[in-house]
Structures are given as structure tokens and as C-alpha cells.
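Left out: one protein chain. Kept in place: all the others.
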Amino acid sequence: MELVAKGLYRRFGGVRAVDGVDVTLREGETVGLCGPNGAGKTTLFDLLTGFARPDGGHIRLDTGHGWLELTGKPPYRFARAGILRSFQQIRLYGDRTVAENLELARMGCRQRCLREDAEGLLYELGLADVAERPAGELAYGPRRRVEIARAIAGGARLLFLDEPAAGMGREETAELAGQLTACQARRGLGILLIEHDFDFLASICDRVYCMAEGKILREGPPARVFGDRAVRAALFGE
Amino acid sequence: MAAAQLACGLSLGMIYALIALGYTLVFGVLRMVNFAHCDVMMVGAYAGYFASRWFGWGLLPAMAAAVLCCALLGAAIHRWVIHPLERAGGISLLTGALAVSLILEYGMMALCGAQPRAFEGQFAGGVLHLGRLALPRDRMLVLLFSVAMFLLLEWTLGHTRAGRGMRACGSDRLAASLCGIQPARAGRTAFVLGSGMAAVAGVLYGGMFYLHPLMGAAPGLKAFCAAVIGGIGSIPGAVLGGLTLGLAETFATAFLPTALRDATAFLLLLILLLLRPRGMLGREERT
Partner (left out) sequence: MSGRRMLGVGLAAALCLGAVWTAGDRYAAGVFCRLTLAAAAAVGLDLTLGLTGQISLCHGAFMGLGAYAAGIFAVRYGPAGLCMGLLCGMGLAALTAGGTGWFVLSLHGDYLAVATLGLGEVLRVVFENLPAGGGVRGLTGIPRTTGPLFCALLLVGVLLLAFRLKRSRWGRFAAAIGADERAALACGIPAHPVKVAAFALSAAVTALAGGLWAGMIGFIAPSDFAFTRSIDLLAAVVAGGPGHILGPALAAAGIEGLHILFQPLGRWQMLLYGVALVLLLRFRAGRRGHGVGRAHPQK
């Protein structure tokens, strides 16, 4: 399965938040998206997951048996096609349990329910012992992981994570990196994540996009991108 | 005569704009539709009426009395209804505003009776001569006051501390409070200002038409449509929307039956909501 987006364009008022961007994401690969604040990363995410309508360009999904046209479709169509996401500001149903949150995604995306699957997923992400607790009661780190679990429970083939490691300490970040890699290996997921933590990106990403002012500045393996002068200028102002 | 019609359309539009400014101000700062706004306008009209009847005051003093009265009323509504309900969410606020609307409408009806009244003497009638044009005096007054109010509002928002506080709260409440601005105070100021402008609109509208406890409902709803058409939350948008609506309605009266004239506002609103939901001058909100 491969998501192909070409020429994406989105403006807010007078600002070109996303200006002619091409992105691809395949199952099995981990891709990073970085860039200074205001570069348009979250807007791009919104476009790629259906939460915003592109003003120009198109988004197509190669499902293996044909192309699915997703441009301009509502988010639930993306979700049901296997493209699910997490949010920068965690959006969980705080008064429902972790298991219920996952169940909702499973129902919404019309996934078959296998109890072992759900339990296994929670175990993989270190959430096995909080399955029956209300999601709102959990600490920040576990809540982030519940969002990821929810996306996977919804049958994600391509996972879009918006700053999954934000606010986590070094140890937690490393743990998350391990869990993500394991999840991905087990299920053959494609992952696109926005992150500011370059070590995190360097450790798990096959490819990285660097974005600035609505455009893709550079693309390639992490080492090459982070070593690039234009990228360093944009990110660190060197 | 086209010029007189234009003047009518513009002045009606400016009244809608005045009322719309109140809606947009409160929405911009408090993120709520103040359904009681048009009834505050009605109270203002009655206040001006009684001021002129009991004390024989002229237009300006009566209007000042109305503004004072409505400013106090606005402060009271904010303190006793809006502020306590803010944390209970949008639907509670909306219902609360509706309840206030009922209180004002039926309170006035109980106190003053339901028969329509008219301003006597100096407000209505009279003609101004500008060169070869004979323009109705009351409409010109409306234009004058409305422009003055609009300029006053722009100045307040741009150059006073209270105004900046309101704009900050409108953008991002939490951030504003972190900067030391008190959202409650900004909310109250917005409410009081809006109510004051409603008073002016009420006196002018009452002068142009007549007074009745339910007089605010129709212009209020239309003015809200105007605010949305111009882009809710935008001050120039409210004026633009009001003028557009006033002109559209005046010209519609010439060509369409009366029943449909009232529908002009809703029609425009529906069309707008379908094509450009953020309004003519509204800014797209990033969710």
C-alpha cells in the first residue's frame, strides 16, 4: 500500500501553509517530517489524513488492487482506507476506558474484533495493565501511546503520528522508539511522524522530509538531511 | 427617486450594522451569540422614549440616557447570567441568553403593555436639503450616529487598554489571561460596549419605526445575519454586512412582496453559508 500526494497546496487567508508539496509513504517504511515552527507540518498532516481539504493537488492511495482517490474526502474515508493519525494535542475520550477508546476506533473503521489482537496491541505498547482505566486518568506518556494504539486498532496500514514523543523524557522516548519499531515490524505498517527530536528521528526513520515555509526543503536519509546546510540553516539558524 | 432609496437603504443598513457590531463584538470576545442583544436594543428604545416623554429631553440627551441605561443592563446581564454560565459550555450560554431575552421582552410587556408607541416630535420627519437632493432627516441622523459609533469602536479597540484586552481575549483567552488580562473584565467590557451601541440603534430604529416589546426580534435576527455575512468577529465585516443587507432589503422591497422582503436576510445568509462560510471579511479559523 502506498500513499501518493502530489502538488498539495493549502492557504489560510494570505498565508500559503502548504505550497506545492509531494509526499509518498509506503507500508513498511518509517518517514520523518521535521522543520521549524510554522513550516506547515501539521497542515500537511491534516491534508494527508483528510482533516483539511487541499486547495490544489491530489492524494491517491495505491491499495495493491487499484488506486483509491482520496482528494477532498472526509477524514473517516481516509481512516477506513487504513490511514489513521494521532494529534498534537491528545484527543481521547477521557471518560471512557482505554479499551473502550480502542473499541470505538475498531467499530468506526469496521475492523473485525479479535480479543487476542486487542490485548496483544495493548501489551506491545505497554498499556496492558491500564486497559480498564479511564483514559483521562492516565499520565501523559501512556495517553500518547493510547492514541497510537487507537490508530492501530482502527486498522491502520499507514500511521501518521503528530509529535508522538513530545514532552517525553529521554528514557520514555527510547522506549517509545522501541515499541514503534516492534509494532511496525510485526504489522508491516508505514509510519510518518512529525518530530522535533532529531535523535529520535535519526534512530528510527528510513527517510526524512525537512519542511520550511510550506515547501519541502530536502528529502532523504536522516544523516544526509540533517547534515545539509540549507536544512541546518532552517532548523538551527546557522 | 433613486437617491432617496439609496439613503434609506444605507441608513437601514447602518442600523443593522450598529446592531451587528454588538453581536460581533460579543462573539469575538466571548465566542457566543448574544440572543438577548436585540432586546437590550428594545430597552434602549424605550429608555429614550421615556426620557423624551417624561423629561422632554431632546435627541442627544435621550440617547445618552438610553446608552447609560443599556450599559448598566449589559453589565448586569454579564454579571448574573453570562459569567456564571461561561464554564458550563456553549449550549448553556445560548439558553441563558434566550432566557434573558424572554425576561426583557415579557418584562417590558408586563410593565408597559403591548400597544405600539411612537416617538413624538423631533426624531421623526423633517427633510434635509443637500443641494438638489431632499433627504429624510432621520435617516441622515442614523448615518451620522452610526459612523460616529463605528469610529469610536475602532478607536477603542485599537488604542485603549480595554480594547486591546478584548482583542487579546478574542484571539486566545488562555494566553491573554497569562499576560495578566482578566478575561472576565474583557467580556464585561465587550458586553457593556455592545449594549451601549444597541441603545443607540434602538433609539434610532424606534424613531424610524415604532416601539413595541417585541420590536427587537426582527431587526435583531437580520442584524445577526448581517454580522455573519460580513464575517462574524470582524468589525468592518459587521458594517459591510449591515450595509449590504440594508441595501438589498430596500431594493427588494421595490420588487418583491413584503413577506419575501423579510426573507431576504435569510436567503442571503443561506447563500453565503453555502459559498463562503467565514463571511465576506471573516478570517478562516484554524481548528
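By letter and in written order, the chains are A and B; residue numbering begins at 1 in each of them.
Throughout what follows, contacts are C-beta pairs under 8 Å (C-beta built on N, C-alpha and C of every residue); 3 or more make two chains touch, one makes a residue touch a chain.
This is a predicted model, so every value here is computed, not measured.
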| item | value |
| --- | --- |
| Identified contact with the non-displayed chain, of B:Ala162, B:Leu221 or B:Leu247 | B:Leu221 |
| Option from B:Gly58, B:Gly90, B:Pro116 or B:Gly158 whose C-beta touches the chain left out | B:Gly90 |
| Option touching the unshown chain, where B:Ala4, B:Leu68 or B:Val81 are the choices | B:Val81 |
| Option touching the unshown chain, where A:Pro54, A:Gly154 or A:Gly190 are the choices | A:Gly154 |
| Of A:Arg10, A:Lys41 or A:Arg85, the one touching the omitted chain in the full complex | A:Arg85 |
| Contact footprint on chain B, counting only the chain that is left out | 27, 31-33, 80-81, 84-85, 87-96, 98-103, 105-107, 109-110, 221, 224-225, 228, 232, 259, 263, 266, 269-270, 273-274, 277, 287 |
| Chain A, residues in touch with the chain not shown (by the definition above) | 50-51, 74-76, 79-80, 84-87, 89, 91-93, 104-105, 107-110, 150-151, 154 |
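As a working rule, only the chains that are shown with their structure count from here on.
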| item | value |
| --- | --- |
| Approximate Å spacing (C-alpha centroids) for the pair chain A, chain B | 46 |
